[in-house]
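Have a look at the structure below, then the notes.
With one protein chain held back, the other chains of the complex are shown just where they sit.
Up next is chain A:
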Amino acid sequence: MPDKRLAVEPGPGAERFSDLLSAVAQYGDRQAFALLFQYYAPRLKTYMRKLGAEDAVAEELAQEAMLAVWRKAASFDPGRANAGTWIFAIARNLRIDMLRKEKRPEIDFDDPELVPDPAPRADEVMATQQSESRVRAAMSGLSAEQTEVVTLSFYEDTPHAEIAARLKIPLGTVKSRLRLAMKRIRSELGDDQP
């Protein structure tokens, strides 16, 4: 379909990935999907390899994750997460499903039993708070040691004892670095909640 949206040229750090994902959701826009694929699929493959998948499996998981992105695009809500965050969650859940053979319990935002946010924020506010550039800026404020434990948290399939063993530091140190990192991120990105 002839389309003005295709003028979008993503590059690292572009907030426009969210627009591409919305185009996939609303119009089944294949060119937008191809641009997302070219950026994310090679990185998802690296992510799967970091988590221990061998090359062929990592590639398969990356492709399956991108297929899931296409299939689930309609549930992408730019007011709740940016494209990178949403695609990360898709890839994370797919790996749990296909490699760990476990279900991934997740909340349903339409559940009537959900306790609502105390002061519902406008979509734009949330989108700004979680925007890619703000998340990156907040993370760049972490110390090298905090960045290390935070980053490793995404690459280990078992909770933090593995990280302690890998870094040859006590588990308590991993936990305190993580807590300090989260406190910092909260104050940078966060809201008024305690």
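In this text, contacts are C-beta pairs under 8 Å (C-beta built on N, C-alpha and C of every residue); 3 or more make two chains touch, one makes a residue touch a chain; residues count from 1.
Basically, contacts and distances are computed from a predicted model.
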Protein name (UniProt record) of the chain left out of view, among "Nucleotidyltransferase family protein", "Response regulator receiver domain-containing protein", "Ribose ABC transporter ATP-binding protein" or "ChrR-like cupin domain-containing protein": "ChrR-like cupin domain-containing protein"
Missing-partner contacts on chain A, residue numbers: 12-13, 30, 33-34, 37-38, 40-47, 49-50, 58-59, 62-63, 66-67, 70-71, 75, 80-89, 91-93, 95-96, 102-108, 111-118, 130, 132, 135-136, 139, 150-151, 153-154, 156-160, 175, 178-179, 182, 185-186, 189-191, 193-194
